[in-house]
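For this view, one protein chain was removed and the others were kept in their places.
All chains are identified by letter, namely A, B and C, in their written order; residue positions are counted from 1 within each chain.
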Amino acid sequence: MQLGAIETGFVFLLAVLGLIAPLVLIASLAERARGFAIALILSASIAGCLVAVFSFLKEPALLLELRWVTPFSFSLTVDRLSAFFLLLVCSVAIPVTVFGVPYFNFHYSEARRNWTWAFFSLFLLSMIVVVTASTGFAFLMGWELMTLTSTALIVVEGDSEDRRHNVLIYLLMMHAGAAAVATAFFLFLPHSDSLDFSALRLAGATIPGGLRAAIFVTAFLGFGAKAGLIPLHLWLPRAHPIAPSPVSAMMSGIMLKTAVYGFVRFAFDFLAGGPWWSGYAVLVVAAATGLLGILYGISEHDLKRLLAYSSVENMGIIFLGLGTSLVFVANHAPLGAALALTAALLHAFNHALFKSLLFLGTGALSHSAHSVNLNELGGLQERMPLTGTAVLVGCCSIAGLPLFNGFISEWLTFRSFLAGSTLLNSKADVVLPLMVGVLALIGGLAAACFVKAYGVAFLGRPRSARAEEATEAPFGMRLGLLLLAAGCVFIGIFPGILLRPLVALVQGLVPGAGVPNETLSIARVIPWIALLIVGVSSSVALLRHKKRMARTWACGLPGLSSRMEYTSTVFSKPIRFVFARVYRPDRKIEQQPSDHPYFPASISYRSVRTTSYERALYRPVVDSIVSQALRLRRLQTGNIQVYLLYIFLALVSLLALLRFQ
Amino acid sequence: MDLIGIASGKVLSSFSVFLFLTVLLLAVARRISTSILLFSLQSAVITAEVLATAFQEKLPEAYIVGALVLVIKVILIPRAFFSLTKRLRTVRDVKASTTPAQSVFAVAAIIYLSYAAVHSYGQAVHVPDDALAAAVSLILTGAFLMLSRKKALMQMLGLLVLENGIFLAALITTFGMPLVIEIGIFFDILIGLLLMGIFTFRINDTFEHLDVSKLRRLRG
Amino acid sequence: MLLLLPLAIPFLGAGLLLTFGNPLRATRAALFLGVLEIASVAAVIWQVHEHGELREGPYLRVDGLSSFFLLVIAFISGLVLVYASGYLRHMGEGRFSSPRWFYALVFLFLFTMVSVCLAANLGFLWIMMEATTLASALLVGFYNTEGAVEAGWKYLIVCTVGIAFALFGTIVLYLAAVKAGMSPNDALDWASLMNVASRAGFDPHLLKLAFVFVLVGYGTKIGFVPMHSWLPDAHAEAPTPISALLSAVLLNCAMYALMRYDAIVSRSAGPAFSHSLLLTFGALSMAVAGLLILVQRNLKRLMAYSSIEHMGMIAIGLGLGGPLGVLGALLHTFNHSVAKSLLFFGAGNVRQNAGTLRMEAIRGISRTMPQTSAALILGGLAIVGLPPFGLFVSEFAILSAAFTQARYFVAIVFLIVLSVVFGGFAYHLSHMLTGEPSPGHEHSTLIPSEWLAMGLAALCSLLFGVRIPHLFDVVLREAMRVLR
Partner (left out) sequence: MSIVIDVLQAAMLILGAPLVRGIIARLKAHLQRRRGASIWRPYVELFKLLRKEDLVPPTSSAVFRLAPLALFAATICMSAFVPVVHASALLGSRGDFFLLVYLLALGRFFLSLGALDGGSAFGGMGASREALVSSLAEAPLLLGLVALAILASRTDISGIVTWTLAQNIFNISAVHILAFASLAMVTLAETGRMPVDNPTTHLELTMIHEGMVLEYSGPSLGLIEWASAIKLQAMLALLVSLFAPWGMASNSTLGALVLALLFYCVKLGVLLVLLSVIESAVAKLRMYLVPDYLGVASAVSALAVIFTTLVKR
């Protein structure tokens, strides 16, 4: 295993994250040692980015063989797809680490900080192992370690009763998902001798239809559970909000993308498209995920739950792209497939950037305003200008507005739907264009949701004393936020820099695909539009400069108070009213009567969303299993004669079986 | 000399009838002492069987095994049982969970079943049917006794009847295992009984009764 | 001559230990004897590695498979002795329940288990298996409480009945061998049976009958589901070191015996019959034990049911056969033993500190007993088969074997039960670890012997998840060659 420059970088990355950083952290007590370990983690992430970029260009993919160590073959390869996701993981890890240093210093005690950073580096390592694994054993090991380390990071935060319930749901769903992924891997075995990705690729071609469908379904279920697609999204709005903000940024930003990586690796690399109906299945689930995700997100007023639901929505959009690409592959239209896959992967990268930016923003809010409940914030743009601007960039990107990176990938997804109309010989030419409507609705609702999120949190009057005295976040936090915001804007205006390598990567995955010209046209026109908008707005800004302060007109009342402002619950009221069927709200209005005949002492209004997946889907399953177990427990009666009866019955039944066989 | 030959031939052909008799009597026995006596009678019949086959098949080892069976199962174990029942001072009743009529019906069914089971294997092993049937019925009756009798001592007795059945089956089909193995098995049975005795004393001290079906604290 | 050493040391040691009145000297003597025993077993394994097979008279023989199980017994009993030396400081001075009686019985129990692995003759194997039951019966009932006596009685009666059927199975096999023309005194010798099996015309019907009886017999000792009822009571009521020995070592010896018979039957009458039976019982045990884990109230009963479930997995591994299946089964035996002993040690500490094993009453142990809860977490993660630990590797092997042979039903049951058990363990452990510690528990840390035992077990489980040591790998390969 000759160690070229890239290999040494990669080994350095693994060694630091896996061994050196955790050991130094757990063993060390001094502040200096922890600083050194964090610097190591940061340098490892930077090394990761460099390894990703260089190995993207190097033709023979980098291969790190650990077969001689582990009982089963364990090797890591950084081919083009892995390099892209490795870049995603490491490039988001840098700002999150930078943000994490001040955040954890303020929030955690000495010992807890050590443990958090140790698990943080192991969490990062597990994700890198997942995206660069090139054997089934390595992938599954990384996959389960990812869940374990993220749970450890959540549990280090604290252990109240409902946190335990949420962590339990998270663990159970992740384990069930991992079992599905393992099944998907193992189903290859009848046709391939080992679980190395190369063997799986070969086997993928010769697998008969039935098994191919089974592999696709289990892979889709397994990775769908990790991605948070609708029926399996239950854990996402429960696990992300209770994790510390940098960790939920990592979980939402990167961990969800490992599910996309896994699905792409299975659907495109191994199965080369999967059964013919695979695209439609993915489209249906993705559309439901996108729509319901954002609709649940709009009604939330805890910022972290809102962001968690918006992650569900964005995963819906990514899988819309993947579904379209699968439809194209099924209809043998490689160009369209390349376009849709590029859109999906780019949206994965964009979502990693702006979602971690928004979660870090929430971290900054919880640090300085000590609350993430939208109804208690307000007027923070004045008090935290830099954080505010960064979060504004994040909100614009996630709403998919031009000049920001969200728009580029949504635009490409729109164009891939439109390209679907050229598939004349299948139903796709109607289904795909109609998907434009679905994605437009999702985009519109997302814009409304994040107008509310940013507007209520940062603009207008502070709604609580805590928001009143909020001060700007420390430098480390602001640096992290600005790095990500810069990333969002840069990709938004110069998408070519990411689109060219992405198209090269996609041509590897979709055989026979040329360069979709949409990727070139957008890369040409967007800079001009950016120039035009910035030019016009700056020139007009120069023309008007006279400004005078004047109190807002309050219809003659003495003065406006923050209670007169629109809170987040009210802001989403029209949309909640229109989509009432999705929420089935149960509304409670209580009035405290007072001595005055006309004016009650106080009126409180409470509207709770009653559609709960846990009650409708998961509770019955768990209850039936537990009732079976209780029935079985009654068999253990405690009476020795019954035990002996069991043995004799077993013996007699076996003898009878033998007799009549 | 052929007198012994004739006697051994007689024993070989007719011992299964005696065994069936003891099995039926065991089913109806009400008191522990009668059950113990029946067990020793049963063991005596088996000793005779062992000695007869030893004589017929000219196997010197079988004589030692026969002596062992005689000493342990006919004399030693019943005496130990009687001293145990005396020392434990418990009600001498067998505390059966099935009425005598039901027990007899069950044993009859067992005998029929053993004949049916043996029929298919009998010719594969070309051994007289009723001998093997007697062994199998002993096994099944031992099992039935353990299932239906609630007394700890009776469970031990059921176990011994079961082991008698297995020993007899081994004897009939293969004229006995190598000597060391037979001795080892007897040694194990003896120690097993010793331990069961210890446990019965402990049950008696802790629970003041020997009713096994009441031991139901460990559930779920 | 070398083969007699591993037998003589525990046997004579047991007698010797009885003379040590003072508990401290008894512990030190026991540890010394333990070291001697491990050294002798290591010597035997080294010899087997040199010469492939060791024979001592008609009744003692060691080949690759038995040396593997000897390794497991030596390692785990070493851990248990180290843990017991610290654990016994709480033991009172009863007539039978004093440290010297405890150590004597433990070494007697060890003697019986080692002799099971050394048995060449299947009859001798049965005798020693019955002896293990007898030796451990007193240990199960050691505390002389109501529960212990009841558990002891049930253990003794149910296992003896089970073993009696195994005797009948051995006799039928002996009959089949004699009918096939083998001489009486090597009709039960495993080695000669094996090399005769493929050629001679054993009557397949008799062999199947023998295997059925043996499966029910030794299955009772292993704890396959219909015959498992004694296991939770015995393992929960016994003192912790003993339940560790029972769960982690005794079950393996019974599995070892079953492996011997499975080898003979599958070589002569073809693997279809015996393997399908193993698969059925394995899957049944996993499913029922997996479900029961969800609703357990007592911590050690939870561990006992998890042992039944893992024995089911090993049976499935054996039932699948082939290089991967057997590798998975053997590796699983070792990994399970290590992880289960770690869990039992943790449970023992919890019992000492919390005074009870009812899981509702145990809360907040992560605050009162940080090291023990760390051990429980590591053990819990290992036992549910999560990656960094050895059990993940062996389950990976078994699942690969299952899928390679396209046995989808067994594989799906395997995976579903894994998830259900993971849910059960996560629920129970999280319940115990979190929450407010109830008033009675005071803060407690581990004493050096517990540190050594638990640390070693955790480290070993982690090590086997990443890299199987070369020495162990060699023994494992030889064991697999024997079974093929």
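FYI, a contact is a pair of C-beta atoms (placed from the backbone, for glycine too) under 8 Å apart; a residue touches a chain by one contact, two chains touch by 3 or more.
Every value quoted in this text rests on a predicted model; they were computed, and no experiment measured them.
Shown chains touched by the hidden one, complex as a whole: A.
Contact with the undisplayed chain is limited, among A:I529, A:I603, A:L617 or A:A656, to A:I529.
Among A:A33, A:L66 or A:V451, the one in contact with the hidden chain is A:V451.
Among A:G4, A:G35, A:G158 or A:G437, the one in contact with the hidden chain is A:G437.
Which of A:L543, A:I589 or A:V621 touches the hidden chain is settled by the complete complex: it is A:L543. Among A:G35, A:P574 or A:P600, the one in contact with the hidden chain is A:P574. The set of subunit A residues touching the chain not shown comprises 379, 381-382, 385, 388, 392, 396, 399-403, 407, 410-411, 414-415, 417-418, 421-422, 424, 429-430, 433-434, 436-438, 440-441, 443-445, 447-448, 451-452, 454-456, 458-461, 521, 524-525, 528-529, 532-534, 536-537, 540-541, 543-544, 546-554, 560, 564-566, 570-575, 577-578.
Note that only the chains that are shown with their structure count from here on.
Interface comparison, B-C versus A-B: the higher number of contacting C-beta pairs is recorded for B-C. Centre-to-centre spacing of subunit B and subunit C amounts to 32 Å, using the average Cα coordinate of each chain. Taking each chain's centre as the average of its CA atoms, subunit A and subunit B sit 71 Å apart. Multi-chain contact residues, meaning those touching two or more other chains, occur in subunit C at positions 153-154, 157, 161, 209, 232, 295. Contact with two or more other chains is made by residues 143, 146, 155, 212, 215, 217-218, 220 of subunit B. Chain contact summary for the complex, subunit B toward subunit C: residues 121, 124-125, 139, 143, 146, 152, 155, 159, 162-163, 166, 169-170, 173-174, 177-178, 180-181, 184-185, 187-188, 191-192, 195-196, 198-199, 202-203, 206-207, 212, 215, 217-218, 220. The residues of subunit A lying in touch with subunit C in their complex are 69-72, 137, 140-141, 144-145, 148, 159, 161, 164, 167-168, 171-172, 175-176, 179, 182-183, 186-187, 189-190, 195, 625-626, 628-630, 632-633, 636, 640, 642-644, 646-647, 649-651, 654-655, 658. Contacts from subunit A toward subunit B in the complex involve residues 633, 636-641, 644-645, 648, 655, 659.
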